[in-house]
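For reference, the structure I am asking about is given below.
Not every chain is included here, but those present sit where they belong.
Which chain is which? They are A and B, in the order written, and residues in each are numbered from 1.
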Amino acid sequence: MEKKIKLGIIGAGRIGRLHAENIVKNFVDVEVTSIADIYADSINEWAQDLGIKNVYTDYKNILKDHEIDAVMVCSSTNTHSIISIEAAQAGKHIFCEKPIDLDLSKIQSVLDSVEKAGVKFQVGFNRRFDHNFRTVRKIVEEGKVGDVHIVKVTSRDPQPPSLDYVKVSGGMFLDMTIHDFDMARYLTGSEVVEVYANAAVLVDPAIGEAGDIDTAIITLKFANGAIGVIDNSRKASYGYDQRVEVFGSKGCVTVSNDTPSSAVLSTEDGVYSEKPLYFFLERYKDSFITEMQEFFGSIRNDKQPSVSAIDGLKDAMVALAALKSVKEGRPVKLE
Amino acid sequence: MEKKIKLGIIGAGRIGRLHAENIVKNFVDVEVTSIADIYADSINEWAQDLGIKNVYTDYKNILKDHEIDAVMVCSSTNTHSIISIEAAQAGKHIFCEKPIDLDLSKIQSVLDSVEKAGVKFQVGFNRRFDHNFRTVRKIVEEGKVGDVHIVKVTSRDPQPPSLDYVKVSGGMFLDMTIHDFDMARYLTGSEVVEVYANAAVLVDPAIGEAGDIDTAIITLKFANGAIGVIDNSRKASYGYDQRVEVFGSKGCVTVSNDTPSSAVLSTEDGVYSEKPLYFFLERYKDSFITEMQEFFGSIRNDKQPSVSAIDGLKDAMVALAALKSVKEGRPVKLE
């Protein structure tokens, strides 16, 4: 066997622990040697069970460890860019959770540092690695729908986040819709050139009072002439609704929600089937593993990951333009 | 049996003949006594086979026939309003094909004449009577989706009309999307207060040269706070695509396309099912009969048809606002 990739994970919240477990179970050629979290004490036993040797409070211990090849940045959003920059300077390959930052100039700094250091950088747009959406993209790439005319993304959460989270999230567009902007760009293979957002507070007035919105329809124009639409809600009573559709000159491809089983029960009262898989941890379970294959593969084979810092930057630009569109009540062009 | 309703049909093009045949076959209590068409000669045999006694070149013969209770206005669009006004003045109940007119003031004149004459007036938004959309509306009315947050209409034709037709059609919004505006108003039970249209020429440059568009995404704001989106194409390679979705605080209801059969063929090459029913004559076959039940029922029971001249006016207002939105590149409020 080749030499193992040595990995350090920064941030052991829900997503950090998920990545750690996925990697330990699924990648025999990768070794998670270290993990850092400000609440290091609370993860000691968990880390030991997983066979992770070092548990630190300070992530800098990971950056200065010369044995470590790559890091996962899974800390809170406001630390993504600074840790990424430091990791690049330390010569580590970087997997960074989305969004890279809420500020475009900071994302640009990450991009610059990564380029300068010549390290790999992948951003956590895991949905690109989902079995349904990858298949849609493949069908589009193969020309089976012809020239793309219309792309549609439906993305609704089962529950709004806590108000505390809403306040620091950067708003629905940067927190939630950013995945959909990325999806629209991924599926069309084209850049967004104009955005118009029709947003509302229909789920919970407290979200509005916190300065955010919870329901939106966002229309897009793409560089290749296609047009698109995303519809969002922070609360779909029936669960996590994740569908896309690409319509073109030769056809149309759609994907529907995944469910726990295909059981259909017919009774006197009607015909019942299952609700979608509950939320992103269930729905995108496999994609979190597949995106790691991409990351480790790009390190092993010295090639750029298919979803990079530039994507993080572009998606954030679209999100900020959508925000501006709501504020000014008009379509906004991207430079 | 009660006295039969005596009916005159004005215009024996495709839709006029369809109505005539539907009525003769399905309404034993209605008698189509007369039909008028500028090419009267060409329909004589057909009319005779159907048992229609009088065939006229001049529709005024129908209006002055005292035996006739009601008329169907199925002539070319530019004559709808004037004939409707004359018919109202002659005391006939009126079923008028959509659109009533391309000019709001003329629609208003029809509305005024109808009100003054105290006759029934129904406009041909047949899709309101479709089995799928009626079921969606019923589910919404029963509160099963809760407060409406998002309404979505997908409406794509299998083939663009001829360029000659495009030139006199009033444009895609008044010719085609007007059905979707009506559907959105019907499903939400609320009026449109703002429109933003994202339109393109992606199907055929000749349509653009003729001053029209062939692809669009139109976002809507409703008086009740809901938001909506319509997506249109003049050419879906797989056929007539007619779907809607209503999402609200308690749930979401969708309908999919009707197909000639439910056959699913699985082979080495994949799993195949049928394309949608080809076009509106096949897809909305039954709705053309059901809308007549509404019309004749409203005459018999002396009540207003559920879809009236006011709907024709409101839908046209939305269509004209959408047109303005495209021209000015901004959302347009309705007064």
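Just so it is clear, a contact is a pair of C-beta atoms (placed from the backbone, for glycine too) under 8 Å apart; a residue touches a chain by one contact, two chains touch by 3 or more.
As the structure is a prediction and not an experimental result, all values here were calculated from the model.
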{"item": "Given 2 placed chains, full-complex copy number", "value": "4"}
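In the analysis below, only the chains that are shown with their structure count from here on.
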{"item": "Mean-CA-position distance for chain B and chain A (Å)", "value": "43"}
{"item": "Chain B - residues contacting chain A, complex", "value": "146-147, 149-150, 152, 156, 196, 198, 200, 202-203, 215-217, 219-221, 225-229, 231, 233, 235-238, 241, 247, 249-252, 329-331"}
